[in-house]
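Notes follow the structure.
A single protein chain has been omitted from the complex, and every remaining protein chain is retained in its original position.
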Amino acid sequence: MRTDGAATASARASAYAALIAACFAGQAAAQSITAVSYGGSYQKASTEAWFEPFTAATGIRVEVEDFTGALAQIRAQVEVGNIHWDVVDLNTSDVMLACDEGLLEYIDAEMLPPGADGTPAAEDFVSGTLSDCGAGVVVWSTIYAFDASRFQGARPETVADFFDLERFPGRRGMRRVPMYNLEVALMADGVPAEEVYALLDTPEGLERAFRKLDTIKDHVVWWEAGAQPPQMLADGEVVMSTAYNGRIFNAQVLEDQPFEIVWDGQLLDINQLAIVAGTPRLEAAMRLVTFASTAEALAALGRRISYGPARASAAPLITTHLETGVEMGPHLPTHPSNMTGALWRDWAWWVDHQDELNERFSAWLAR
Amino acid sequence: MTGARVGRVGYLAFCTCVFIFLVAPIIVIVPLSFNAEPYFTFTEGMLRFDPEAWSLRWYREIVENEAWTRGLVNSLVIGVSATLLATALGTLAALGLSSPAMPARRFITGLLISPMVTPVIISAAGMFFFYTNLGLAQTHLGLILAHATLGLPFVVITVVATLSAFDRNLTRAAASLGAGPVRIFRTVQLPLIAPGVISGALFAFATSFDEVVVVLFMGGLEQRTIPRQMWAGIREQISPAILAVATFLVVFALALLLTVEWLRRRSSA
Partner (left out) sequence: MGLVLPLLIFLGVTFLAPLGTMLLRSVYDPVVADALPATLTALRGWDGEGLPPEAAYEAAAREIGAAREARTLGQVASRANRLQSGLRGVFTRTGRDLREVTEGPWREAMAAIDSAWVDPGTWHAVRAAGERFTARHYLNALDMQRLADGSVARQPEERRIYLPLLWRTLLVSLAITVFCLVLGYPIAHLIAHARPRRAGLLLALVLVPFWTSLLVRTTSWIVLLQTQGVINDLLVAIGLIGDDGRLSMVYNMTGTLVAMTHVLLPFMVLPLYSVMRSIPPLHMRAAASMGATPAQAFRRVYWPQTLPGVGAGSLLVFILAIGYYITPALVGGSSGQLISNMVAYHMQTSLNWGLAAALGALLLVGVLVLYLLYDRLVGVERMSLGS
């Protein structure tokens, strides 16, 4: 009887050891790197357009982790010297800031492949999409969108309407960061797009932006991940929300949601791929960055979600949406019909001010 | 007398409301997890019991989604290892604490139970700093040690409680018959305290299986557990798939509860 018990116990123990071994073996068997992206439909598009083809081509597995765009986790990993992210997808001002702080590896533009038409990389990349530590991938934009089925009469058309609680009552979704919110507050307050950053550079301008935000603060639901705004609109949790334009596009075409984008006051931005400094998987990470920033890979992404390519030679390759056949052009943020009242993010200004403003913004939120 | 009647009815009505408050939130997610639409409320079809409005799509989604299945494996590996560790160390310590010769019993008991009342955010922050220095962050081992620590107090409490109901003369009798301490433990003490040990182990397992803060601070992608996956889902995109996972966890909790109650009855009978 007792030996029986011991035998089952040891059988159990060895089965258990095998289970643990199986868990750890997965990591060792094939080389694998971790890429970080923003979850939801953008992550799905990047996985299909970049990561899966990359694994097929090189045999290197790509684990995709999601984050909300904050530098904090990268700083934490570098500070404690425990790096488990390899390739990150960051907006341009974050790439520049993190590069200055020594958080990212340098990326030599000469190592990037030429364009689809043979143009050297340095010329093929649209100006502003390459930096010391990053290779540009997408041009995207923050806009605000509303659920058309909830507005019987007048519909929001301008950036000022987002702040107009009287004509358009109801809760608003906004991203829980100062970026875009400050710019949009000033534009809604009547400041022309080209004067926004000059004004934000003054204490009075900042004060004015926060005061404008105060007027709707009690009606705001704050979001962090790009996948939240379409969900909040669909659930009726908010009547309108700021959002990344591609997320709204995907909800429109793939889920038939009656969402409308207000392009007025859109804030254009560029995202780049970068490599976390000190990663032990530097070579594989560099191969992924090179792979994902080819014109073909950028076009493959652009046919899945409405973000424009960072390379000139990729633009003609983005024709229709792969799944639904929708013409992509009018849905890209840089399409001429969407550009009235548009503002390009001033990366240099944000590099200098984002820490200070992140702090001030969280203090403002906590009040 | 009518005043007392009214009072009695009011009291029962109040208690009924409190019981509804306790249980209704847990029950309500079960039917919602069979919603055919991606909404978190009862659709008209569901209320009409239209079979079209009910579906297993969210269950299919979690079974097919690698993130959830991997989370389950991680939760089980970490939970079972942490439980074994906590149970072994905790039972030993409880035996020690119950011995009459134990010095500074009150202080040491307080110390052993302190991980349970220390806010988990503080434990997690401390563990993040310390385990990172040791190279244990982002490893299964680190999380196993951390979860064993958080589960230990439950083992100590339940085993001490069982031992306090336990007749010390039995061990003395066994000793006088010439049995060594190991033999006494195996043949006399263990069978008697087994229900307490198993309850403690189940508590420890439940603690690990539900823990998210330490995983959040110390775990990487490879250590994602079910609660960590739920956390991401709740914060970023609530999909009804979460309700399917939640339903599974409710059933699991019921199973644990029934086991513990059954053990308690057995040990007190």
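In this document, chain identifiers A and B correspond to the written order of the chains, with residue numbering beginning at 1 in each.
Basically, contacts are C-beta pairs under 8 Å (C-beta built on N, C-alpha and C of every residue); 3 or more make two chains touch, one makes a residue touch a chain.
Given the structure is predicted, the values throughout are model-derived calculations rather than measurements.
Asks: Among B:62, B:97 or B:174, single out the residue that touches the unshown chain.
Replies: Touching the chain that is not displayed is residue B:97.
Asks: Could you pull out which residues of chain A are in touch with the chain that's been left out?
Replies: Residues in contact with the chain left out: 70, 72-73, 75-76, 78-79, 97-98, 100-103, 171, 221-222, 235-237, 277-278, 351-353, 355-356, 358-360, 362-363, 365-367.
Asks: In the full complex, which bits of chain B touch the chain not displayed? Write them out.
Replies: Contact residues on chain B toward the absent chain are 4, 7, 11-12, 14-15, 18-19, 21-23, 25-26, 28-29, 32, 39-42, 89-90, 92-93, 95-97, 99, 101-103, 106, 108-123, 125-131, 133, 145-146, 148-149, 152, 154, 156-158, 160-161, 203, 206, 209-210, 212-213, 216-217, 227, 230-231, 234-235, 238, 242-243, 246, 249-250, 253-254, 256-257, 260-261, 264.
Assume only the chains that are shown with their structure count from here on.
Asks: Rounded to the nearest whole Å, what is the centre-to-centre distance of chain A and chain B, using the mean of the C-alpha atoms as each centre?
Replies: Using C-alpha averages as centres, the distance is 37 Å.
Asks: Inside the complex, what are the residues of chain A that reach chain B?
Replies: The contact residues of chain A facing chain B are 16, 19-20, 23-24, 27, 34, 39-40, 63, 65-66, 68, 80, 82, 84, 224-225, 227-228, 231, 234-235.
Asks: Where on chain B is chain A touching in the complex?
Replies: Where chain B meets chain A, its residues are 38-40, 73-74, 77, 80-81, 132, 135, 137-138, 140, 220-222, 232, 235-238.
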